[in-house]
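All protein chains of the complex are present and in place, except for one that has been dropped.
Coming up: chain A.
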Amino acid sequence: MQKVARIGPPTEEENRLLSQLEKEAGTDIKLCYQCGKCSAGCPVGFAMDYTPRQVIRLLQLGLVDEALSAESIWLCATCETCSERCPRGVDIASLMDTLRREALRRGKITDKKVALFNKAFLDTVKKYGRSYETGILLYHNLATRQLFKDAELGLPMMKRGKVHPFPEKIKGRDKIQQIFKRAEEIGRE
């Protein structure tokens, strides 16, 4: 991760993008006074390149590209500890969510494994109306070229009746496909 060099007020373009992100996240990043309570309590903080506090600081400085390239936004487990504890009421978890989605929209994905997992998950929902655990894991292993990852758990899962050999399908699959289609259409507006 290359550290940031440019310092200065955000450009007009950056400001526009910032307000769009704030609106989607339903929170105001200017409220943050950098106390670091979010990062002290973050259970994944130990593995992050930028702590949640630092991600917000990048945004306050208008360094949106840097924030979007942070690996942190893909490590966030959405446990919401930060949002619950923030003394200024900044919804950091929602902001992380928004940054992930923006990075996805721009094809700027730092952690491909998480993104692939999400894609595999939603593909099965779109197709069957239900998520299909077996399919997701197989697809994820194929896509990330880790064929035998967690393979030792497969057979015991089957023995316990916890794996369906075939996906469950709901009757209203056309309704679900319509939901996916309409959400995408409105989102683009």
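Here is the rule we use: a residue touches a chain if its C-beta (ideal position, glycine included) is under 8 Å from a C-beta of that chain, and two chains touch if they have at least 3 such contacts; residues count from 1.
Quick note on the criterion: contacts and distances are computed from a predicted model.
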| item | value |
| --- | --- |
| Hidden chain of the complex, named as in its UniProt record, picked from "ABC transporter permease", "Glutamyl-tRNA(Gln) amidotransferase subunit A", "Extracellular solute-binding protein" or "Heterodisulfide reductase subunit B" | "Heterodisulfide reductase subunit B" |
| Per the touch definition above, residue among A:40, A:61, A:104 or A:138 touching the missing chain | A:104 |
| Sites on chain A contacted by the missing partner chain, in the whole complex | 24, 43-44, 46-47, 75, 77-81, 83-84, 93, 97-98, 100-101, 104, 111, 113-114, 117-119, 121-122, 125, 129-133, 137, 140, 150, 153, 156-157, 160-164, 168, 170-172, 175-176, 178-180, 182-184, 186-187 |
